[in-house]
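With one protein chain removed, the remaining protein chains of the complex are shown where they sit.
Letters A, B and C mark the chains in the order given here, with residues in each chain numbered from 1 onward.
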Amino acid sequence: MVSREQRAGHLLVAPYYIFFALFVAYPLIFSFVLVFHRWSIVGPLEWVGLSNFIELGGDPLFWKSIGNTLIFLIIHVPLQVSFALVLAAILNSKIPAQGVFRAAFFLPVVVSGVAVTILWKQMFSTNLGILNQLLYEFGIDPVPWVTDPSWAMPSIAMMATWKNIGLYVVLFLAGLQGIPRHLYEAADIDGASTVQKFFHITIPAINPVFVVVLILSTLGGFSLFIEPYVITGGGPMNSTLSGVLYIYRQAFSFFRMGYAATIGFALAFIVMTVVIIQRRFVEREV
Amino acid sequence: MKGKIKKLFLLSLLTVLALMFIYPFFWMIGGTLKPEIEVMNFSPFGSSWSLDSYRIMLGKIPLFRALFNSIIVSLISTVSVLVLSSMTGYALARLRFRGRSVIFNIILFTMVLPFQLTLIPLYVLMVKFGWVDTYAALIVPYTISAFAILLFRQFFMQVPHDLIDAARIDGLSELGILFRIFWPLSKPALITVGIIHYMGIWNEALWPMIVVRKLSMMTMPQMVALYAVGGQAESQVGTQLAAATLMSLPIIIIYLVLQRHFIASMASSGLKG
Amino acid sequence: MELLKKLMQNNTVCFLSFTVIFLLSCGKVSDTDGIVRLTYWSSTNPYEIELAEELVSEWNSAHPDTQVILQPLPEGRSGEEVLIIAAAGGTAPDICSNVPPVIVPLLAKGHVLVPVDSFDDGRDYLAQRIPEDLLHTFVAADGKLYQIPWKGNPVMVQYNMGILKEVGYDHLPATWSEWAELAELVSGDTDGDGRDDRWMGDINIISEWRQRLFDFYPFFIAASGGQTILKNNCEINFDNQVTLDIFAFFARGFQEGWYANSTFIGDQFLRGHITAHITGPWNISHTERFKPAGFEYAFGPIPVPDDFKGDYYTFGDPKSIGIFSTAKHPEAAWNFVKFLISRQADLRLLEICAQLPLRKNLLPDSLYIPYFRENPMMGQFAELVPYTRGFDQNPALQEVFDAINEQFDAVCIQRRRDPQQGLSRAVKRSANVLKARGL
Partner (left out) sequence: MASVQLKNLKKAYTKDNLVIDDFSLDISDGEFLVLVGPSGCGKSTILRMIAGLEDITAGEIFIDGNLVNDQPPKNRDIAMVFQNYALYPHMNVYNNLAFGLKLRKFPKQEIAKRVKLAANILEIGRYLQKKPKELSGGERQRVALGRAIVRDPKVFLFDEPLSNLDAKLRVQMRAEIKKLHNELQTTMIYVTHDQVEAMTMGDRIVILKDGIAQQIGSPMEVYQVPSNRFVGSFIGSPAMNFIEGDLTGNVFEGPGVKVELTDIEDQSNQKRSITLGIRPEDISIGQGQITAQVIVTEPLGSETIIHIKLADNPLVIKYPQLVFYKPGEKIIINFNTARIMLFDTHTGKRLK
């Protein structure tokens, strides 16, 4: 007897089966086939064996793009976490008009990335941008935001932080508001200072939020694309070339689909490894 | 007294920070009303103001058609994601069937796949289906979302199992249980998925650029991106900002109206997803 | 939200909206009435759309049995991508008048373009229209002509004459020294706030090989007397002193602040922040439309090294027309193309778009004389047409350009590498690329 629940289960998941076959499995298999071929989209597939992988191993730009992503993460994640946490903590401390501030920080999250990049491209302008106009008022020399190889990736990381921080403030805020009040009351009775309370009650209590923020930012960092695509095109000196941008360049500037697919698989492998390591590490911590 | 000073300090700090987040948008809107020559000035206010930027831009691109397309595409895709993803999420959460954990793991796995990996094969597929330049190409690949499935699954697991049994005895089918019992109980999840998906689709630019070439089928971000990057804007910053403003306005208005839901959605999405 | 909820609960609404979409997506034209229908993509440049609309309606009223359906091709940074992707998907139009010659080798390799040679009068017709040595640069390595060279936009340097006057410079620079001299004069702080606000030129910060078409490449073509970066479409032709000198010259420019190393949005040339920029004839109408009152400008040649002797060549930024092999009626398409590049149509190209047809005897032709009399600047560009160079016919050309771009970035803009080092790296990478993927 096929159980009713078995049948119902598969029937309900049936749309996903179709969806998965068409839009996940088929493209993945197709991509996997491409890895062993040379293909310029127009024209036939040419079998090249493992030569795409061999090229990848010795491709300085690929490794550069991985390095760039790491730089992005090293700047973006701590910046994101610390600022979001501080903002959330301030917002959580009975500030008037809390909702207004929260809404302000959240605004960039909802606005389209296209609009935001059009805006920031202007703001990053070394000579005419409003960012440097503002710095000038404080007597600070113009900063070569995206025109200097050492500044460019940090600038992009800063912009990504600006765009997403509202989301993380909200996450932390939800975490903070979930902490039972009596924990603080108990600490007050024990005579703990504000700082002690922050480190001994607040931080441990919102640990799960850290995990989420860490993994979300990591995934976000590895899929960095539209910001460097619109603002720097990967330059200067490939300092903002992200993995995904490199895939895009190989695929749509040089029309090397096989190689692009190979980079894609390598990137997917790296992302998954990093996320699994983070999970292991973090889960042990928790 | 000390507390008051501290509060005042925090308040002014927050105000400065909040300005950093809002000011660029004021500047953007100001830029659409200023004379072109003053666009790059720091102040959002110009020596005179006019709607010329909008007039010129709307004369060049059918942005309202794109608005219509965006609404159609986002709405249908969102409704479909709610229906189909909640179906899968329900099955994964509440029904015992063979392969359930395999499917669950596959869905988790698809969340971390870089989309560029599947971009080209997907396009080839759209071509084979004859969907290029149709709503189908914009909608069908976005009819189910792994994120939504996982969120629904998580939410549905909290519904007491007795309710399902009661409904089965009352005579509901599994679909009936989902839509008549679980849906009304899962408003927060529905709103969360709805808002997040709607926002994602509304702001999606890359996929439309690949599958749509007809001006009349373009969505807002695509049309605006092409307008700003391509030759049509003729380097007129004011009109580019006008296009960006018109594109952002609907989502900002929806956001301001549904602000509480947006923020609650985001908060729950992160913690459960 | 209430409304949305109600809508979602209402099955009828869902069903209706699905039906509407289905109907909307089914609006395809049937092909059963004996009329030949051709799809034609123009570029999205507003002037080119205007031209295409005019020509298409003229054609359609004269040829009731061959109807052309016009649609602009989105360009911008993804124009080439769109075309290749469309070709790959079999959704390419019958005719496209915005085919960048740089992707023609790729398209040819994939057999998605109909060679002109397959039409009886194909080669002859083009040979009559286009100067022979220019036509030759469009011929593929296999001897066939996969594109119909249509128009070219020789690039020149556009100067803000107001600035030149202000600094007391009375002629246009023709050599690198003169360029340097002018650059020294104009670059710097003009409003006394301690910040640079005027430069000789600017470089688009977006690091993309295409940007080099408006700095390195025209300088290279000019300084080498009409050479391109490949010889015989497959050998490296830039491993020489010319490249080294150009690298050094631009590095010096950035060093001394002649060029703004900054992102800009908007036209900083018209705002008076940029003194000179390399551009094509299309910019005349743009300038005329958007220039502030009293703005004066002039076009000069691409500067050459001081000891240069010979003809002044420049980059021609050509655009071709392609007939796609998916076309069901290639002969009809060819006939329409001949109409698009006819003598009369070329006049409209000049008048509406201010772009130059690739045509022999353009200036002496009686049909165009009145136009050039009225638009002397266009005449300046027209004279250059025979002295333009486009792209080498090699499918890996973009990667070679990218190799140069990478080093231009490092050597000139960032100045982290000396020119010789940069050149060796570019040559090495190009050699690898050509060996692995070239012809």
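Here, contacts are C-beta pairs under 8 Å (C-beta built on N, C-alpha and C of every residue); 3 or more make two chains touch, one makes a residue touch a chain.
Keep in mind that this is a model prediction, so the values were computed, not measured.
*Asks:* Just list which of the chains on display the missing one touches.
*Replies:* Counted over the whole complex, the chain not pictured touches A, B.
*Asks:* Have a look at B:7, B:60 or B:168 and name the one touching the chain we're not showing.
*Replies:* That would be B:168, which touches the missing chain.
*Asks:* Need a quick check: the contact residues on chain A for the chain that isn't drawn.
*Replies:* Output for chain A: 1, 3-5.
*Asks:* Pick out the residues on chain B that sit against the missing chain.
*Replies:* 160, 162-163, 165-172, 176, 181, 184-185
Here, only the chains that are shown with their structure count from here on.
*Asks:* Once you've mapped the touching chain pairs, tell me: line, ring, star, complete or other?
*Replies:* complete
*Asks:* Measure off the straight-line distance from the CA centroid of chain A to the CA centroid of chain C, and report it in whole Å.
*Replies:* Once rounded, the distance between the two centres reads 35 Å.
*Asks:* At what distance in angstrom does the C-alpha mean of chain B lie from that of chain A?
*Replies:* 17
*Asks:* Listing for chain C: what residues touch at least two other chains?
*Replies:* Touching at least two other chains: 78, 85, 88, 265.
*Asks:* Show the residues in chain A shared as contacts by 2 or more other chains, in ascending order.
*Replies:* 41, 118, 122, 125, 128-129 - these are the residues of chain A that touch more than one other chain.
*Asks:* Please output the residues of chain B touching chain C within their complex, sorted ascending.
*Replies:* Against chain C, chain B makes touches at 36-37, 39-40, 60, 72, 75-76, 79, 82, 123-124, 126-127, 131-136, 139, 191, 194, 209-210, 213-215, 225-226, 229-232, 234-237, 240, 258, 261.
*Asks:* Okay, in this complex, where on chain A does chain B touch?
*Replies:* Listed in rising order, the residues of chain A that touch chain B are 3, 5-13, 15-16, 19-20, 22-24, 26-28, 30-31, 34, 41, 87, 90-91, 93, 95-96, 99-115, 118-120, 122-123, 125, 128-130, 133-134, 162, 166-168, 170-171, 173-175, 208-209, 212-213, 216, 219, 222-223, 225-226, 230, 243-244, 247-248, 251, 257, 260-261, 264-265, 267-268, 271-272, 275.
*Asks:* Inside the complex, what are the residues of chain C that reach chain A?
*Replies:* 78, 80-81, 84-85, 87-88, 103, 106-107, 109-112, 193, 195-197, 205-209, 260-265, 268, 273, 395-396, 398-399, 402, 406, 409-410, 413-414, 416, 437
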